[in-house]
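With one protein chain held back, the other chains of the complex are shown just where they sit.
== subunit A ==
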Amino acid sequence: MSVDSVFVHKMWNDTELSKMIGKDIPFPMCSDQDGRIGKMYGIYDEDGGVETRGRFIIDPDGVIQGFEVLTPPVGRNVSESIRQVQAYQLVRASNGTEATPSGWKPGKATLKPGPGLVGNVWKEWKVSEAFDE
C-alpha cells in the first residue's frame, strides 16, 4: 500500500520487481492516493504526503495483533514479520494455552502460562534462546 497509482504499481512490478523475483508480485499492490487509508491506520506522513513504513498483522477475525512503524530510511525485516505471524498462528491454534517466549521460532519450546509458571520461567527458558545462534 502506497500513495502511488495502480499504474505506477504496474510499472514498478513490470520493470523492476518481477526482475528481482522472476515472477509478478504474488500479492495485491494497493493504491491509497489521498492517504485516507494510511490516516485510518495512523501512519500517514502529512508533511511528506507519503505513508511511512507501517506494517500490521491482522488475524482471521480482522483484529490487529501487532504493528511496527519505521521512518523511510530503514527497511523492515521480513523474516521477523513472518516469524511473528507464525507465533500468532501457534498461539491461536492453542486457544491461548501456549505463549511464545522471546526468541521463539518454529521448533522451539513454548510456555504454558498459568500459576505454576510464575517464578519458574527460569527453569523452562534460557536467556540464550532469546538470540539467534
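The rule we apply is simple: contacts are C-beta pairs under 8 Å (C-beta built on N, C-alpha and C of every residue); 3 or more make two chains touch, one makes a residue touch a chain; residues count from 1.
Keep in mind that, in the parts below, contacts and distances are computed from a predicted model.
Student: Write down which listed name, "histidine kinase", "Glycolate oxidase", "AhpC/TSA family protein" or "Peptide/nickel transport system substrate-binding protein", is the UniProt protein name of the chain that is not shown.
Tutor: According to UniProt, the chain not displayed is called "AhpC/TSA family protein".
Student: Identify the residue among A:D59, A:E98 or A:E124 that touches the chain left out of the display.
Tutor: Here the residue in touch with the unshown chain is A:D59.
Student: Can you name the residues of subunit A that touch the chain not displayed here?
Tutor: 1-13, 16, 24, 27-34, 36-46, 48, 50-67, 72, 75-76, 81, 85, 88-89
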